[in-house]
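Dropping the structure in here first, questions after.
For this depiction, one protein chain was excluded, whereas all remaining protein chains were kept in their positions.
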Amino acid sequence: MDHVTFFALALPLIVVATMVVVHPSPVYSALFLVMTLFLLAVYFLFLDAHMVAALQIIVYAGAIMVLFLFVIMLLNLQTEPREQQRRGLRRAALIGGGILVLELFLLLRRLPTGDTPEQALPAGFGTVQALSERLFTDFLLPFEITSILLLVAMVGAVVLAKRQG
Amino acid sequence: MVDFAITFALTVMVLLMVLNLGGLLLWVERKGSAVLQDRIGANRAAIFGRLPFNLGIVNTLIADPIKLFTKENFVPHGADKLLHTLAPIIALVPVLMTFIVIPFGDVLIIGERVIPLQAADLNVGLLYILAMVSLGVYGVVLGGWASNNRWALLGGIRGSAQMISYEIPMGLSLVAVVMTFGSLNLQEIARAQGQLIGGWIPAWGILYQPVAFLIFMAAGIAESKRVPFDLPEAESELISGYFTEYSGAKQATFMLVDFIEVIIVAGLVTTLFFGGWQVPFLLRDGFHFPWGTVIPLPSLVVALLQVGAFTLKVLFFCWLQIMIRWTLPRFRYDQLMNLGWKGLIPLSLANVMLTALLLLLF
Partner (left out) sequence: MVPISYHLVLSGVLFTIGVMGVLLRRNTIIIFMAIELMLNAVNLSFVALARHLGSLDGQLIVFFVMAVAAAEAAVGLAIILLVFRGRETVNADELNLLRW
């Protein structure tokens, strides 16, 4: 990924991600999050992660965010006039965010900043074949555990959302 | 440079074909429903209010779009103006983008150059299609929400629940297909169907995966929100659901999206289950009949035959969907959810298991 591509993706990413947090209307927030996820998928394409990019759109943009929109519409959440943000909390948020940014820069000074040569990529890096071979051999146990997690989540969601009586 | 120009030309060609076919389907649907209901159907355009010429097809293909596109651009009171305008566009873009991975022919050889007849050859082709299909729901949800109308909101909520639910059986039926052909690339899937079983029968996907075909067809019709799964629009309950408040060009866009989704389902069914562009016994250099006759053909003729076969198959499945639309009554909402979650999903899971077992055994 060259510098032009990076900034052409990174700057919009930061803008839409900020809008997710700042926009008063929940529907718009969700839509900005969809845009963030979409931009990230494009970003993944440039990082040779084709399969991850496709899954990002199918799972995140296509399923999880639709679920969010569904709940927002079901509860009919309107734009709140001005969310009563307690001043103390806002200050705490600013301080916390500041500390995180500071930490980031401290970390960065330790990282090699120059052009570290990237490893040569094996053929078929990030394709379905390469990924699934690893997934079904070395990562088989986590994979199975994930399926149990999903089953538990599914049952949990059904039990929670079911009306009593 | 030349490669880029070819890709661009292919993309434009695919888009034009799809858009024109979408418009044509509107006429086919009107005439088709008339045939089924023993009526004559749209058959005349009254020019300047007089002269009832029998123009038939001209009516729907020219007069109708002109009427729709010159109408007032209406946004209801209290609606979200931006999203109300964006929703049809958001609905249109992903369905159009789906077509670039569907192959409509094998290769065209001109001199030294080998041109694949597919706009984009992706190794994750089927995943790409699933991604685009899953983005299609946003147009419905946003159109319903932004209209500031109860019917529209109800349509949007129904649409989002229905489309998430039916994506799962659709994806699972595709899993079985992918296991059979061992590839996510649509061109490779289409090529694999050119083989012959026992030297006589073309090895089309329907012979290996009949159950997956039925599930995919049902889920595909549900994804395109057409009768018997048209609960998001349901004229008799919700006026017209998520596009109740739409008129003019924006409503025309939603209608176009509807028909393009029909073409997507037809195109995918053709590619995955009915051999795609394959003509039985036609190889790259001509016909090779099993009884030994060989008819050599130039590359251009072969390509044209393949594109023609693909188009014919797609048209047949579009026609089939329109027939289904005018034959079956609408499901009730609980029936829809029961069919999806208790019928199609277990069935498709069983199909995946059976496919895996058979693949292990043979």
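We call the chains A and B, going by the order they appear; numbering starts again at 1 in every chain.
Just so we're on the same page, a contact is a pair of C-beta atoms (placed from the backbone, for glycine too) under 8 Å apart; a residue touches a chain by one contact, two chains touch by 3 or more.
Since this is a predicted model, take the numbers as computed values, not measurements.
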By the document's own contact criterion, which visible chains does the hidden chain reach in the full complex? A
Against the chain that's been left off, what residues of chain A make contact? List them. 1-3, 6, 10, 13-14, 17-18, 20-21, 26, 29-30, 33, 36-37, 40, 43-44, 47-49, 51-52, 55-56, 59-60, 63-64, 67-68, 71-72, 74-75, 77, 80, 83-86, 89-90, 92-94, 96-97, 100-101, 104, 107-108, 111-116, 118-122, 125-126, 130-131, 134-135, 139, 142, 146, 149-150, 152-154, 156-158, 160-161
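We adopt the following convention: only the chains that are shown with their structure count from here on.
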Spell out the part of chain A that touches chain B in their complex, as residue ranges. 27, 31, 34, 50-51, 54-55, 57-58, 61-63, 66-67, 69-70, 73-74, 76, 127-128
In the complex of these two chains, what residues of chain B are touching chain A? 83, 122-124, 127-128, 130-131, 133-135, 137-138, 141-142, 144-145, 153, 156-157, 160-161, 163-164, 167, 184
